[in-house]
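Of the protein chains in this complex, all but one are displayed in their positions.
What follows is chain A.
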Amino acid sequence: MPWKDGYTISDERGLADAVLHWPGDAACCFGITVELGPACGPGGITARDLDTPENYYGLHGGLDALRETLAGHGMRATFAVPGVIAELYPEIVRALHAEGHEIAADGWRREDISLHERAEERDLIRRTVAALHAATGEAPAGWYCLPRAGDKYAVGAISPDTVPLLLAEGFTYLGNSPADDVPHYWVADPAGPVAILAMPYYYAFDDQFHLLFPARGTGLEHADALERNWRAEFSAQYRRGRAFTMNLHPHAIAWPNRLRKLDDFLTHATALPGLWNATAGECARYWLETYPAAETLRIEPSIWQYHEDSLN
């Protein structure tokens, strides 16, 4: 189906509210993704990025405060960890893992993977897996390619090779895709189909685009809008019986007044019955079992014609 190239990555219609069910008849799947490590440019984390007060805060006082808040609500998160962070702070990554949080990959140094050739990309994936494995004793199930605050687009970047490489390297899921608000299949080759499960991501629920955005100094503070986005989306998704996923950065969200907003929100959310707080891996495994691609991925044949005068 050559026309799908460059247009769609999944089937034409997402799963409706009515067909969605969560374990134990839960009303809503609640996911928290935490990116570990400092802000960086498209080339990824450098020594200079590490040598910042924000980085110190994000791996020490800020991280501790966030962990305490999550623990206070009995919630577990998925920590998206770049390979270099696992190399540099193995004891922190190990401790997070031991606390029950999931450790997933977030690039080798959170670089823009689309800037690399296939062989380089495969090498970066393997190095990252090795670093995370060394810290936790487990290979990561998920691979994130989340946006950096300075990126042109707040969606993350992927190369044409990423999904085939992730499948070849045994990954269960791709951590972020904006094409749906529940897990969905990212189709690399519709003929197979060859597809990986993608987890929902949306910038409106990501703290880094609201807190001193785009950068400290001149960045603007929209902690109020962030909290209202979380609350509005969560309450709408809860009513629909779907999923809510938020993205946090300890160096940003842990600052006390912001952390209080998170704390209040989590108090509100956990007070409702039927909340399923799942790590991305748990949600992905449930989804693959309950909504396997063979049964739910419905790629329709194209009726598109080739036109000389069109994009095609």
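Quick note on the criterion: contacts are C-beta pairs under 8 Å (C-beta built on N, C-alpha and C of every residue); 3 or more make two chains touch, one makes a residue touch a chain; residues count from 1.
Note that contacts and distances are computed from a predicted model.
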Q: Among "Polysaccharide deacetylase", "sn-glycerol 3-phosphate transport system permease protein", "ABC transporter ATP-binding protein" or "Glutamate synthase alpha subunit domain protein", find the name that the UniProt record gives to the complex chain excluded from display.
A: "Polysaccharide deacetylase"
Q) With respect to the chain omitted from the figure, which of A:35, A:54 or A:181 is a touching residue? A) A:181
Q. Which of these touches the unseen chain: A:80, A:104, A:158 or A:246?
A. A:158
Q: Name every residue on chain A in touch with the hidden partner chain.
A: 6-14, 16, 114, 145, 149-158, 160, 176-181, 184, 186, 202-204, 209-210, 213-214, 218, 222, 224-226, 228-229, 232-233, 235-237, 239-240, 242, 303-304, 307-311
